[in-house]
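Below is the structure I would like to discuss, written out as structure tokens.
Only one protein chain is missing from this complex, and each of the others stays in its spot.
When the chains are written out, they are named A and B in that same order, and each has its own residue count from 1.
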């Protein structure tokens, strides 16, 4: 029953997605989650697209609850947070909940688990659904005893009334009781009465992860399971020129060599055999390579020279000034998600039905893409989310799902587990795009910003399935799908232009998004999208302007901030850090500050930090970072802290070390030796996260709040130490050393 | 142990050497100065000094793992005990902030600190004595404009009587013969520049020249190979054991980029040296290569290399694996070969180019040298990840391989891959390399 309904919703969701891919920028308010921003029914969160309460919550006869979410655990702790939300409003102990996450056979379609939307979309839906379920149960109890619902209350899975009567939830629920549409409003628990929400409930997934339980798709062992590996081309667009797979086919333990056009895979009983067979096959294949990659050393120029589709996303007052006090070109290289566990999927073809266990961020979109790829009806393909290593955006998860599906077709009935090799993940994942931002700003006589112009260049940050052409395998098979058309995510969330509109009060400002339809390197969404570079550029410029006008960087920001919540986190971070009373930094040390509200829609985050730079090596270490964050109503404060700490550390790595390397043909950063990331020696020596509580306000996602401010705060601290404004990421040791050398010279030259 | 005894008796002899030695031994203090202002130096001089500091490798010895550059405190094990490097930042109390140029020059050229104490020759003043006034002035300007760091170096840990600085005077009398650099007019300017740097600031001989029992370089055997921190510093020039003779171009590339296709990747104590040279002026490094190349090449001692494996680097699709698929040799095959196939070949036979790919072991000097020291060090310790830098990483096998396995592997590499007779005394070398590879309990954060 519920199945049929949820399928209808599924189709609606799919329709929205396809529309979004084909319509122009402003025609449809698409978000990175693949869902529409335009309300269909005016219901809270994802209830709007899946209104039936029992699509979200079912009460078992024993009174326990099964809770469904279309979002997936990506290591961000969403499983625990959503259980807290549901438990709180259901008035049921968390131990009596079972949470089913993203599964096209069972859960609502909530698009992608992305863009820090999970608590906002699914958490809001579950909170309201749970509250309404609770009220329905209370109402049912009232009906049975002929009392008024207002006299009854629910606690610990029991509805109790004045006469001392009580009903367990299991006794109240009947087949159709919860099979009703949600209402627009719910009776929500007052934050003062929370017993589960806003508490640091320990994560439910951690015990298995620290004891060797089967926690990941990588750990699944299905009966009869075999192992697959893929041979990928050496470079984008390479064509298979010759291959004699015979020697691999006869290797002991090899079940099959799969070849469909240039899509090459091996299947073996044992994983190690599959790897050896893959290596063998790779050595036998001959390719014609055609890729013409940009000159890595001049990436910003190459990007700005590409044809662009320009959109003015902000235009107020008179943004053009006769001259600019600050005028700088900021850039970042392509960045790798770099999941520690390479992507993995298991697929099984049984009869005419395919099941794929996958750590995709979007089970429904992947399901649809696979169905098209394999020419199967959508209802014959089921994608079930199983955790992988942290992905931070679109890594190889979807691609390996397609790889596994294609291999599974070759050995019907047997589950095929495919995991990518390290070099495949590094070379083939869709990178966070290389970007350029040009900022110009002028100061007025009163020390306020008089004019502001922001131009940003970037290719698409959203090339997820949907269209089968988003999947690597779909391009290599004999009858290939065309590459998917580039998607320019529109404002207000934006893609490359995410956070390009400052939150500051600027009477004269313009921001232009130069969307690059061409994609020199494969790219898609990576944590914070364009926000990381745009915030880096804006917050660097704010600091320079503060300096030029002789104002303290924090005061200068406050002077230009009207949003009270923004002012609060800025003030909080500054106070907790001791910004005002910060001592003069010892030689080689300095302070940096930065702030942003992610997407101008999600969490507010301000970061103050102190760094120490070794003068002669340029080695930079964060001595102390203090973050203040406002995520609206907090579900799990420790979860928020974990996300912000992680965001700071990850963004430190992006900022100091990382760039995807390539020659004119191939990606050359294919492992941790060629793509170094932060190791323990560079861990910040101290991180503090202060949460500004906002009881009762809407949930705001926290997973991507810290990245932009961290990069900018580091750059501002480097400027504090060296007097040099560095605008080209990464701020690696050689770059910082050069700045230090320049600043250590006896005479004072202007920066 | 033997070394130590000989050294001690030598010292005692010298100590008895009479009044002349004593007179030589007493050096006066040079008066302290107020730390000079940064602005009292010229920028171009500071920059020149920075280059010389790189060529001189100053920061390698004067910086601890994870510590501030030039703040000293690095423990330097010597056959005679542990010496700690000093703080050469301009901190007035714990560094050289109160040193005048004259004091600095005397220390560099004569091995005597500002207070008049003799310095241990771990500080290579026997090379720095060659340096020119202008260069010392530039180096001084560079160091005196660094950020001062308060850091007291730990006291040296040396046995009596070596702990008496006075006895160093005797050592100097015997072994320290300062000279100034005299250009060779028959050679071109780059060669002369190269020789000046190699013999002077770069102090290459400090590691690559053998030392006598009292720790002094044997000048008659210059560049015949020495030792540093448990690693062999291979002979240069005519004694080089390299599989393919070094050329000037190869030396230049190696010194500048830290690797060279015919020779491999700089490891061990050579790694920081090339990291420094990578930042030094290209002409200077090229000049050093020119001089080193002129030391001569060995008469060919190797049979020609077996036909190289077909170059797969163009054809091999990197994204499917820079690791080679290696068929496991049968159990009847020698254990060393089986170990090599299982543990080494997937990287070392994969054809991924240097520096990130596995070195072609047939070309590796570590296999063809007279000592297994470096090979053992690399196999046991691996090449740890360089913090934040793109650089080769190799896992170490110290915990994985027992002595029997190591012996079999080394025998295979030495005899079959390098085509040379087995090393004598392998068990002792393995024991020593194992000692060196075991992580010390308080190693401190890696740099």
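Keep this in mind: a residue touches a chain if its C-beta (ideal position, glycine included) is under 8 Å from a C-beta of that chain, and two chains touch if they have at least 3 such contacts.
Following the convention adopted for this analysis, contacts and distances are computed from a predicted model.
Colleague: Absent chain per UniProt: "(2Fe-2S)-binding protein", "DNA replication and repair protein RecF", "Protein-methionine-sulfoxide reductase catalytic subunit MsrP" or "Bifunctional ligase/repressor BirA"?
Modeller: Going by UniProt, the chain not displayed is called "(2Fe-2S)-binding protein".
Colleague: Quick one: which of A:228, A:333 or A:684 touches the chain that's been left out?
Modeller: A:684
Colleague: In the full complex, which of A:49, A:76, A:571 or A:735 touches the chain missing from this view?
Modeller: Once the missing chain is taken into account, the touching residue is A:76.
Colleague: Please identify which residue in B:134, B:282 or B:400 touches the non-displayed chain.
Modeller: Checking each option in B:134, B:282 or B:400, the one touching the absent chain turns out to be B:400.
Colleague: Among B:347, B:376 or B:410, which residue is in touch with the absent chain?
Modeller: Per the contact definition at the top, the residue touching the missing chain is B:347.
Colleague: In the full complex, which of A:109, A:186, A:419 or A:716 touches the chain missing from this view?
Modeller: A:419
Colleague: Pick out the residues on chain A that sit against the missing chain.
Modeller: Contact residues on chain A toward the absent chain are 74-77, 200, 202-203, 205-216, 218-219, 221, 227, 270-272, 275, 337-342, 387-390, 392, 419, 421-422, 638, 642-643, 645-650, 653, 671-673, 677-681, 683-685, 687.
Colleague: I need the residue numbers on chain B that touch the omitted chain, in ascending order.
Modeller: So the residues of chain B touching the missing chain come out as 65-66, 323, 326, 328, 331, 338-339, 341-343, 347, 382, 384-385, 387, 393-395, 397-402, 405, 439, 441-446.
Note that in this section only the chains that are shown with their structure count from here on.
Colleague: If you average the Cα atoms of chain A and of chain B to get two centres, how far apart are those centres in Å?
Modeller: 46
Colleague: For chain B, which residues are in contact with chain A within the complex?
Modeller: 38-43, 46-47, 50, 53, 59, 66, 68-70, 145-149, 279, 312, 315-326, 346, 356, 385-393, 445-447
Colleague: Which residues of chain A touch chain B in their complex?
Modeller: 230-235, 238, 276-283, 285-287, 421, 423-424, 427-428, 587-588, 614-617, 619, 656-657, 661, 666-676, 678-682, 732-733, 737, 741, 744-747
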